[in-house]
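Removed from the display is one protein chain of the complex; every other protein chain stays in position.
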């Protein structure tokens, strides 16, 4: 599987010398998130392996699209030869990416496909991963003998495409196996852990017979784990979350979270830079690479094969 | 002749305080109508009712016989031809002189200000009050108090009004400026404008007033021509008691030097200043607007930067570091401009009066309410402070009473040296005589007192010695016995370049 | 000494007899209490979960950290200043505490961690205060820069990573209870009572109001304006630091982005509680009530199961109604 497996052979990508010394900029969705930091770490590794000049950038918030447009513009100004971009919007960066490509810059997109053409895309299909989450939720509910149970949706931010895709997938995945399960409430925590804890606490108070919680990213997941762990209802509640950070993984170990869907950002970063280098050299990177998402639960959380995935190295550039 | 304005049985209350109770007032065209009364008698409130700044609770109000309705707005009143100079200045400090002069009626074409016309109009207004040297583009906030006062007067006087209301316009002015203003008022009257004039300077009323209305405790006492009335009579009507002697009169025997100023060179002064004030001595500082009196007091209080020099109290040097340090060494300063550097508008009367002595009403930093209350009461004892409750904000006091509260603030500190900048600004005759007596009593107890005043009779009546400043230098010194208004003014006036004749 | 004459209160009205009012206990300018009572009543009627012990405990825990930060903010606001750095200080002190306990094995480290974190908060605050008081720079700019710098430092310290797991002894600070009531709530009440007392009854407290009312008048009356300003910012930083420690303890994580955006919430709590951004008006209890009102709106929204988009709108409208009512009330009182 791509997610756990190694990236393409760098030596093959590097081929002859010209790649070394070329300027590749990596622009992530947000610099202060561990997920994107491990993508940057992957990029850095590839950069070192290939000997390219790497620039690592990102806005401070995943909702800040305008700032990302500015960063791409600045990369054009800096004279970057290739850009690896994890876009905060599916379409809003089309124009600036077209401008970059018109200026002869190669663009590899990561995580979030955009409307504009690019030399290659690496990313998980979030709808598909969401479906996996929904199916697992259904399994858990059924195992508790409550396939028509009430489910809470704890969300990080409104209006972000990736999260919308995940929830859409979750809904259909859940409905497929458990048509009577009902999603009773969506709460938005603004990516603030403290708010997430409070909201889940309140929801537990409001709905004493709550059967499951779907948390759509690591903040929502960690917050949910915190509240569920504190409430003493961890056993009775099915909790499925997205992404991984150490706290979330810990929650899987402790049982507060039943399952998480994990992508491999380190791979995104490494592979992105490698594909950028390939494009610079004139070879054609894969048009669409879906590394998928790995479902981690109590049964495989200790698996040594997943250790690198669950605790990837990070960097801030 | 029909009156310009007439108020009938006007009533106004502020919560429990009855500020006006059935007051009648008629002002005729071409007369200077004075409004007299003690601090808090209701003069300013009456004026605010007149101008629509506050809504009256009852009674009638007509301008040129036309009823103004129960709640006229300031704009309506102004439109009807009534203009006011308020007691608490209502200028816009960040804006230029010329914007202030014409605010609310800027000359314009399609909404765009016509700068040329504005300049010309502003110049003309300033000329009327004889204020020629002020740059039109200067921000008003940077001007001295008196200049600001004149700008305010210029603004109102020039706006083509039938009635000009002046609420204590001369309190911040020196004799000379006050005289210029009096001329201006006469000019207005002669041109047929009605003037409603509030002042605590009795001789001003006699000099320019035609009729006077006296208020006491919010009630109408009398309205009569000033002719045939004498000062004691007017005072009796205002105060309800006889005041036989305004100034304390008795002279004290000065003791050893208490305050010594050696070579004090405030920033901006051309030369250092020396000054010594003995125990039991009251020294006056005279000078024209901007002569540097206030600056000198600030410097020796540690509140303004100095280049060199030292200040000693009882022979001990006072580090010129901060007002706090000076205060600890027994100096107190009553500032000139109470809104800018005196009052704490959000705080209660009690807090305002006891602020410098709070640490003394506290144990380990915790204030004893009882100690604070008794300090507050002692501080204003004898000042006849007219107020509602101790917890009311200081801004609920009338102008004169605010001044008394601030004076009380420093009397309560038990200072050895009191620096008083215009201490009787806006204080009524009755209270003035009290204040003079209190200042004299404090001197009697051994304090050294420095008084800045632009009101020369007061300096002459109260002080033992008068130091005259001119253009930030000491121009001379006069013993009380030799001091006359003429001699003081001679010293204070700027020297022209000596031209050989 | 001359015999001072007795004070005569002229005027027709004698001073009204002094009856103890709520205002006396809470200080002038407390608002929000009626709104709070109304809101709580409405929630108690609309849901059967609001008045349960668990929910009140939850509510108290959620509100406490905000309230502590808001009370620090209030001190700054009373001097006509503003402290935008509190949110970042929450993050900074949280990760400092977390980093220290994370690397520690000994129990004493918890105390050390808390002290270091509080110190960091106080230092950031004191630097803000010095820039405002001595260099006379605008508080908005100084603390906005502080916001960026403290957040950057937090991310640098942690490399942007969450610091965890934290030892149970550290998590017990916020998680534990004393006499059946959550420690968080106790700490909030102690902070509120201490600041309320200091503001109402100590010399320093009156100086704070004096500086906010008119700094120049205060200076000329012997108030040490600069030390007061520095102290106020330092305490705001200290309380934000305390908030950060409690948050890290509550979350069991040193999250480098935690506290983001708390500055506006803290200011809102103060203003809802009757403080004026122009200084000299407001009370510690008011700030506490303001924080509780905001917390109540969020808690109530979840309990009632309101759609999050509508909830956002509803909270905005309710804040307007709350402050609007208060305003009307105050005006009616002034006119009576």
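For clarity, chains are labelled A, B and C in written order, and residue numbers in each chain start from 1.
One rule holds for everything that comes next: a contact is a pair of C-beta atoms (placed from the backbone, for glycine too) under 8 Å apart; a residue touches a chain by one contact, two chains touch by 3 or more.
Note that the structure is a prediction, hence the values are computed from the model and not measured.
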Residue of A:31, A:118, A:199 or A:271 in touch with the missing chain, whole complex considered: A:31
Among B:53, B:221 or B:257, residue touching the chain not depicted: B:53
Contacts of chain B with the absent chain, listed as residue ranges: 51, 53, 74-75, 78, 84, 86, 90-95, 99, 103-106, 108, 111-113, 115, 127-135, 139, 147, 150, 176-177, 179-180, 183-184, 186-187, 190-191, 270, 287-291, 470-472, 494
Touching residues (missing chain, whole complex) on chain C: 82, 84, 131, 135-138, 140-142, 144-149, 151-153, 155-156, 160, 264, 267-268, 271-272, 276-278, 308-317, 319-320, 323-324, 327-328, 331
Positions on chain A where the hidden chain makes contact: 31, 55-58, 60-61, 63-67, 69-71, 73-79, 89-95, 115, 157-161, 164, 316-317
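Definition applied: only the chains that are shown with their structure count from here on.
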Approximate Å spacing (C-alpha centroids) for the pair chain A, chain B: 72
Residues of chain C touching at least two other chains: none
